[in-house]
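Every protein chain of the complex appears in place save one, which is left out.
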Amino acid sequence: MSSDSRIITLTTDFGTQDYYVSAMKAVILGIIPEARLIDVSNDIPPQDIMAGAWVLRNAAFLFPKGTVHLAVVDPGVGTARRPLVVEIDGQYFVGPDNGLFSLLAEKEYRAFEITNTDYLRTNPSNTFHGRDIFAPTAAHLLSGVPIEAFGKQIPELISYRWAAPINDQEGIQGMVLHIDHYGNLISNIPAEYIQEVEDRGRFKIYVGSAIMNSLSRTFADVPDGEPAAIIGSSGMLEVIINKGNASEMLSVQKGASISVVSQK
Amino acid sequence: MSSDSRIITLTTDFGTQDYYVSAMKAVILGIIPEARLIDVSNDIPPQDIMAGAWVLRNAAFLFPKGTVHLAVVDPGVGTARRPLVVEIDGQYFVGPDNGLFSLLAEKEYRAFEITNTDYLRTNPSNTFHGRDIFAPTAAHLLSGVPIEAFGKQIPELISYRWAAPINDQEGIQGMVLHIDHYGNLISNIPAEYIQEVEDRGRFKIYVGSAIMNSLSRTFADVPDGEPAAIIGSSGMLEVIINKGNASEMLSVQKGASISVVSQK
Partner (left out) sequence: MSSDSRIITLTTDFGTQDYYVSAMKAVILGIIPEARLIDVSNDIPPQDIMAGAWVLRNAAFLFPKGTVHLAVVDPGVGTARRPLVVEIDGQYFVGPDNGLFSLLAEKEYRAFEITNTDYLRTNPSNTFHGRDIFAPTAAHLLSGVPIEAFGKQIPELISYRWAAPINDQEGIQGMVLHIDHYGNLISNIPAEYIQEVEDRGRFKIYVGSAIMNSLSRTFADVPDGEPAAIIGSSGMLEVIINKGNASEMLSVQKGASISVVSQK
């Protein structure tokens, strides 16, 4: 693997009150003391695989090639779901095969089921594979063990249901897939779809109690407290309220529908 | 001390909104720039010494030998409670003598009261010993100052009251000592006690509104939404709800009683 990264990132739903995250870091540092540990997020909502997948999709490929991304949102720990190592575009991912990597796997990937016990903690528990299986795997991978050594290659990852937006001549019917820390509503509608609608002429965007007649280019275009539609930093349509919390002020929750309707 | 660790861990109730944690890190890096700083948790509930002790017990000994664990849950800051450096099984601990280390001290230990002011910040405040006393002590310890240099050895740590479970032929009477991020109920009943009850035959486990007739081995054994008793990753009896929050769904708080009763 690339030697220009000594980085292991962590993406978990472990929270920060317990010893769970630090247990994984301790195990890693015991194997490869020079590892650089970077938290992506340990505050993924408990067992929300879709939220973990969204964060990984936006963060992982910004890191230097050769980075190992340890990702544990694992409601099925101890069941038959497969533990994995995956390589995608020079980045490495270690975690459960439950859909957590499905937003990454639009690119070409090589996936291996972790079956070789040589690189695991002895007597792994049934309830904390993060500490006993995934952390030591990530550490050994970073220290140079080739990905093929962890187990047998598998043809396909489990793919999580992710509602694709409906896109036709009438417009786009999508959903709110994430509400961020500011209350911004992030949709599953990519910028390219919006471009197609714009090319056909006037349109309106509906979400909750808000109606918008156009896309704003910057926050500077939006009066304080007014809802606005923008293309956000993740490349998706977002509805925001300038200096306000759109989720609260528009009473919109994750999963709500959002429509872009072409005007005659 | 062992030179194979450059790690200082942090366990505090300082939270993450204020400058308190970073003030300690800044002081450490000013003394030993190559220190590796690993947060165990800075979200211990305010002044909850027992919660801090629990996290330390489960995280500390996973780290490489020679690691320095800086632990500050210190409701008595500025009072007569002693500032300490403790060595246990090749790990070092720095913090107040208020019970924070009592779950560690089942092993043999050497404890020293910090009385030598050479290694402290000048004019330490009365309210922030983390920054002015404990952080510089941890940094100097990591940089090679011998533990004996910080002050005089003391024979015994203050031991915090920790309710031990009652274990007899009828069964076990214990308590919930921690509720984790997922709402799992972690008891003070160790796996060995449960083993003794199992060896005698059938039993039931009672906590809140839940009754369980057996121990589950993995989450795979438990239907979603059903309570189950397992031996958790900390080696204690836990009651969990698969893909649910046991504390909320069973209305069980920290301190609640939990019973394991042998059946005739």
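Letters A and B name the chains as they come in the text, with residue numbers starting at 1 for each one.
In the analysis below, a residue touches a chain if its C-beta (ideal position, glycine included) is under 8 Å from a C-beta of that chain, and two chains touch if they have at least 3 such contacts.
The model shown is predicted, which means the values in this text are computed figures rather than measured ones.
Of the listed positions A:Ser22, A:Asn42, A:Thr127 or A:Ser259, the one in contact with the omitted chain in the full complex is A:Asn42. The residue touching the chain not shown here, chosen from A:Gln17, A:Asn58, A:Asn188 or A:Ser259, is A:Asn58.
The missing chain lies against chain A, touching residues 4-7, 9, 16, 36, 38-45, 51, 54-56, 58-59, 62-64, 180-182, 217-220, 230, 232-233, 242-243, 245. Mapped onto chain B, contacts with the missing chain fall at residues 13-20, 22-23, 25-27, 29-30, 33, 37, 46-47, 75-80, 125-128, 131.
Going forward, only the chains that are shown with their structure count from here on.
As a whole-number value, the distance joining the C-alpha centres of chain A and chain B reads 31 Å.
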